[in-house]
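Every protein chain of the complex appears in place save one, which is left out.
Chain nomenclature is as follows: A, B, C and D, assigned in order of appearance, with residue numbering initiated at 1 for each chain independently.
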Amino acid sequence: MAGINASAAPATVSPGLSIRGLRLEIRNGKSIKTILKGIDVEVPAGRITGLAGESGSGKTMTAMAVCGLLPDGSVTSGDAIFEGQNLLDLSPRRMNALRGRKISMIFQDPTASLHPMISIGGQLTDHMRHHMKYGKAEAHHRAVELLTMVEVPRPEEALRKFPHQFSGGQLQRIAIAIALACNPSVLLADEPTTALDVTVQAGVLRLLRRLCDDLGIAILLVTHDLGVMSALADTIAVMRNGEVVETGNRFQVITSPKHPYTKALIDALPTHEAIMVDDDDE
Amino acid sequence: MSLEQGLTRPRFRLPATLRNPMAVVGASIILLWILVAAVISHIWPVDPLAQNFDRLLPPGAAHWFGTDQLGRDVLSRTLAGSQTSLPLSLLLVVCAMILGGSLGAIAGYFGKAIDETIMRIADLVFAFPTIILAMVIAAALGPSLTNAVIAMLIVSWPSYARVMRSLVIGARGSEYVIAGRLMGSGAFTSLWRDILPNVLAPLLVLATLDVGTAILLLSGLSFLGLGAVPPTPDWGAMVSDGVQQFSSWWIAVFPGLAILSVVLAFNFLGDAWRDSLDPRTADAVQGRAI
Amino acid sequence: MPESSNSGGQARPAKATARGHHPLARYLATRLGLSVLLVFGVTLVTFVLTNLVPADPVQAALGEQAAADPQIVAQFRKQAGLDQPLPVQYVNYLGRLLTGNLGTSNQTRLPVSQEIAKAFPATAELALVAILISIVIGVALGLWAALRRRRAADHVIRAVSLVGLSIPTFWLALLMYYIFFFKLRIFPGSGRLSPTAIAPPHVTGLYTVDSLLAGQLDNFADALSHLILPALVLALYTVGLLTRFSRSSVLDVLNQDFVKAAKAKGLPARVVVTRYVLRGALVPIITIVGLAFGSLLSGTVLVEKVFAWHGIGEYAFTAATKLDLPAVMGVGLVVGIVYIGINFLVDVLYGVIDPRVRIQ
Amino acid sequence: SSGSSSNTNTGSSSSVVVDSSFDLKTADPAREFETTGAIVAHALYESLLTFNGDDVTKPVDGLASYKISDDAKVVTLTMKAGHTFSDGTPVTVDDAVFSLERVQGIKGNPSFLLDGVKVAKVDDHTLTLTSAHANPALPFILPNGALGIVNSKVVKANGGTTDANDKAEAFLNKTSAGSGPYQLESYDVASQVVFTANTKYTGSEKPGHGRVVLRNVAGPTQKLNIQAGDSQVALDLNPDQAKEVQGGDLKTISGASPYMIFLLMNQNQAVNKFTSNQDFMTAVRRGIDYGKIVSLAGTGAVQPGGVIPSLFVGALKSDPSNSFDATAAKASLAKSGYSGEEIPLNFPNDITVQGLELQSIAASVQAQLKTIGINVKLAPQPVATELDAYRGGKESIGLWYWGPDYPDPADYLVFTPGQLVGLRAGWAANASPSITALANKAQAATGNDARQAAYEDLQRAMNKTGPFIPLLQPAKNVVTAGTISSVSLNPVWTIDLAGIK
Partner (left out) sequence: MTNETPAGDGAEEILAVNDITVTYRRPGRSLLTAVDGVSLSLRRSEVLGLVGESGCGKSTTARAVCGLEPLTSGSVLFNGEPVSPLSMKRRPKHLLGIQMVFQNPYASLNPRRRIGSQIEDGLGLNRQRDAWNVNELLEKVGLHPSDRDKYPHQFSGGQRQRIAIARAIGTGPDLLIGDEPIASLDASLQQRVAALMRDLAIQAGSGLLFISHDLAIVRTIADRVAVMNRGIIEEEGPVDTVWRHPTSAYARRLLAAIPVADGLGKLPGLPTRRQN
């Protein structure tokens, strides 16, 4: 079903991530719940791949499976190929060495995904020091650099502050900085703007676009907001009930959806006529 | 998904608590003790008060649990002890729950001065050393299990009040409560119909977990001579007799095991119950005071 | 527990009309004010309570024949100020308190403050060691159980902690004394020091500390070896309690997104657990530690009796049963104040641990 | 220094640990009147007269020798030379006079011992104690530890006076000022009192150990301690515990104690209409299985014939009025008009007498009376609360004990109508003229034989119609380690610490 720019995905070592036939079951006692029923998604480097779908369709679980952060009792099969190795088969040790280093993640709620009692500096540098063996000063230097890159004002000062001292948009930027700290090749963003205001969201979306373009990172963008999808994703995969029901490039999927579910999703959107706004801020 | 859930939920609700093997063990022990208290101890052939036997006999064929310092049969006393220890601790817990729960609910719902007054009193009771309070009360009213229960009630309501208050404060801002009030329900209806049913479960769980503590506290008071009046068979009092006759270990061990079994049973049950609550309410229970 | 404010989400004040300069200082000042108010309340409770006791303190204080002599009784009443109206007695009581005078024991005619100064450190030492043991063991077990949730280790730990919560302390105390002192000879006998030992010079009243301060290493070893068994007995209950609470608060934290986020950073499990999970679980644990320590301070009478420890618990018990009202008032007040102090300390610790309290 | 306390040698440099349940209030002899206080006072202070070992039937010379006038009103005491206080100064008449006047003047618990007695110095060797009425008990009172002689100069220097302004107690709680075999090393009213031998001591009973630690330990722990060798003497084992430690090298010294446990039946109609009924009282008297109660109290316990314990002059061996006969009891009960009404039995539940809990006795009495048809309800209270009702004469049936203030039958006249304990049973002064007459006769009798006969008559009469039922004289069980060769017990001061050899 991988119907995307085949040229961007060389068969052997692709710089991105390629998910093929991913199945996931969660066993709890005797009950077995099938969450994912064979997912195929290509996440090539330098592009943003969108994963859309209704609530509970398994978007988050797909990202979690790639990271190896599934709940207890999960059983996976299929492939998630990254740098020639199947992430699903890696030992927890080797997976841990990749997580945060080559593969990073951003969560939906920035206030919840940062530890409220640890300073921003602490949370931004601890994995750098672990993965990259940076010294204190080196890590600090890199942290300032990162905060500057994601446009958090007064980075030096920010490092000493705690999460509750920032707004949601700033926190999401910080979360992105944390994810980018070790120069990952793949970034999994699970609804990174859902908890944010439209105005703040606009800034974060731009940031993601820029990172993708400038750093050549492969981004998997999970969201149920088709507006966001349309603004950011290069290709879109639509999920429903643990299956990918439609994959295609952005324009195709949004303007001429094939699957009835995608159609329904798009029909439900309020129609947008041309908005007459002078973009005076740009 | 929601439909499926909807169909199965009501039928699974109680078993969900009881599916846990520990909960099954707990429930069976409690049932067994209820049976003992209600039936077996009444028809048991040996009189728990009769001082007809040789003193301090070790467990043997004639007296499975031995005899105590006055020549009474420890087995029949242990069985009969369930008639006082169980109902009294339950009574204590229920009273503390009702008293503390009501005060906490009132404090939480009405807030402001009422809240301040009630909660500062609760703080005071907390700050005042429990055992001294209990002892002074028991000393003043005279030792008896009823008075011990009253004393313990006075010192134990605040933890219920605290939990209840925080639950009610959490619930009173809930949208369904506000919706109810927008539809014109008064304070009482609002508390009774909208809030209470939704906060009762954690309180009940707390109470379940407290039954064991109650038995222990009452037995502690008995040990200090402020609880059960002889010759009433009471587990705590029996254990404290056993401390005097420490070499005759059977005097203390069997009622002690009885206490242990009940405490464990209620805790197993309460634990399972709490685990089956939704996480947000379970939160409030675990934040309870001692 | 700290009251969590209801205002959720990211607060972006539309207009902050006033701005706090030292939120932590103000927070602490409020807590302190509240504590002082509570202390005042405790004095009132002690006073009212002791006046509610129906028995006549005169009869309790005087010997059989002296109590029959109306002249002695009248003199005693006068000396104790019992002939004044209650409000006056209360004001007098407060006045005396301000000068540090807790009154004189009816039983021993010693200043209550002096007696408490002796009894309190004994219990404090015991409770401190017990709470330290409980924290180390209880938190470790609770953490372990939470990390192994629903597996064998979890069930075993929970069952064991419940057993700890279910055994009557006084009986356990005697049993432990029997096993470890009498049978196995691992620990020394009752009391705080060997009978032949001479107590170290009084500085803190904690024998272990005082003996170290005085450089008496053998006394230190002696005091410590006497301390361990009763402390273990006391700890068993609090270990059970802390295990349960740590388990559930760690479980709560484990469900938080920031733990998942920490794992997603590829941090080693050890770091995630110690740095992220434990720290997050600390606030509820500290609350319980505070409460448990408070209850240890006044709830040790049963253990003290068995171990001939003669601490504040036994003192309170004797005072209450002998109707030694000045002693009851003194001990109620002191324990109450210490309890309030501990709670204040817990509040301060919140501030230290949780930047949301410290920095606004 | 720390380490094991067990001692094998009994040289004067060794130390000994005595475990006891404290009821200590003070180390000031003029104020103490409790069991532990008496042990402490006896070790620290010598008294003018004393007893020889446990024989309390005959006072012997202490710091002084004595003569009592024929009318028993004047006791003349002649100081013996050679006794010195621990600071080396000699004990003088002035010290004796000061000490006794101080006991009287500060109105402490023991001051009643010298009620109506005038203390006067005659010369540098002699003093007299003069009473208005015949007071043949006075020589028996003088050995009491409360009447120990203190160093008047030292005590005065530390605030001591002979009136209510006395401030010496705090000093005496830190430092002893006596001529006894021991000096106070440290004193902690709650945990322990440590004694060191008084090097200036010149008395007869030389201290067996250089250092004695008297510790406050609860009964069950005492037992484990002595078994483990952690202590050498345990004073408060109950009979069962004492029996359990038998075998091995521990020794148990059992004997009757001077305590007498009794039931009182209130004679006041208003308090209870049954307990004041003669037939009902007889029913109770005959309905109690004394043998069973005595067996509760173990070896050495006896049933006293009357209120006076077996150790004293005037004790009654046994009396058929106080014997178990269920049929007679039921017959009397039938006559009394009682039909199953509940009668409360009050007793203090936080008191043990020689390790024996009153609670067990109460439970036993209740069970026995139940078999003859009397419905007794136990109503225990802590002693501090219950004392009120007891002293106020408000108990229907009370279970109490009496410990002698001094080892003389005169101490038991308080049980007669209109007297201290008699009133507690609602026994008014005019309630029984015949018994009152017998009491007066007993009080006036002088000479051992006459007194013995008079007190026996009095007790027999009281056993017939009086409100008191003497139940039990519990045993005193002292357990000593194998390293201890002898101890010296005495009903007045329990144990002579110097006598632990």
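Things worth noting here:
Quick note on the criterion: contacts are C-beta pairs under 8 Å (C-beta built on N, C-alpha and C of every residue); 3 or more make two chains touch, one makes a residue touch a chain.
The structure displayed is predicted, hence computed values, not measured ones.
Only one of A:80, A:143 or A:265 touches the absent chain when the whole complex is considered: A:265. Among A:16, A:110, A:163 or A:203, only A:203 touches the chain left out of the display. Mapped onto chain A, the footprint of the missing chain covers residues 54-55, 153, 166-168, 170, 197-203, 205-206, 209, 224-234, 250-255, 264-266, 268-272, 275-282.
Within the entire complex, the positions of chain B that touch the omitted partner chain are 1-3, 5-6, 9, 109-110, 174-187, 193-194, 197-198.
In the analysis below, only the chains that are shown with their structure count from here on.
Innermost chain of the displayed assembly, by C-alpha centre distance to the whole-protein C-alpha centre, is C. Chain centres were defined as the mean of their Cα atoms; on that basis the chain farthest from chain B turns out to be A.
Of the two chain pairs considered here, B-C and B-D, the higher C-beta contact count falls to B-C.
If each chain is reduced to the centroid of its CA atoms, chain A and chain B end up 50 Å from each other.
Inter-chain spacing, taken between the CA centroids of chain B and chain D, is 45 Å. Multi-chain contact residues, meaning those touching two or more other chains, occur in chain B at positions 139-140, 225, 243, 246. Within chain A, not a single residue touches two or more of the remaining chains.
Contact residues on chain C toward chain B in their complex (touch as defined above): 1, 6, 37-38, 41-42, 45-46, 49-50, 52-55, 155, 158-159, 162-163, 165-171, 174, 178, 241, 244-245, 248-249, 252, 255, 284, 287-288, 291-292, 295, 297-299, 301-302, 306, 313, 316-317, 320-321, 323, 328, 331-332, 335-336, 339-340, 343. Chain B meets chain D in the complex at residues 49-51, 55-56, 69-70, 139-140, 142-143, 225-226, 229-231, 243-248. Chain D contributes residues 1-5, 15, 17, 24-26, 31, 33, 107-112, 164, 169-170, 173, 186, 188-192, 211, 213, 215-218, 220-221, 224-225, 227-228, 230-231, 350, 382-385, 387-388, 391, 420 to its touches with chain C in the complex.
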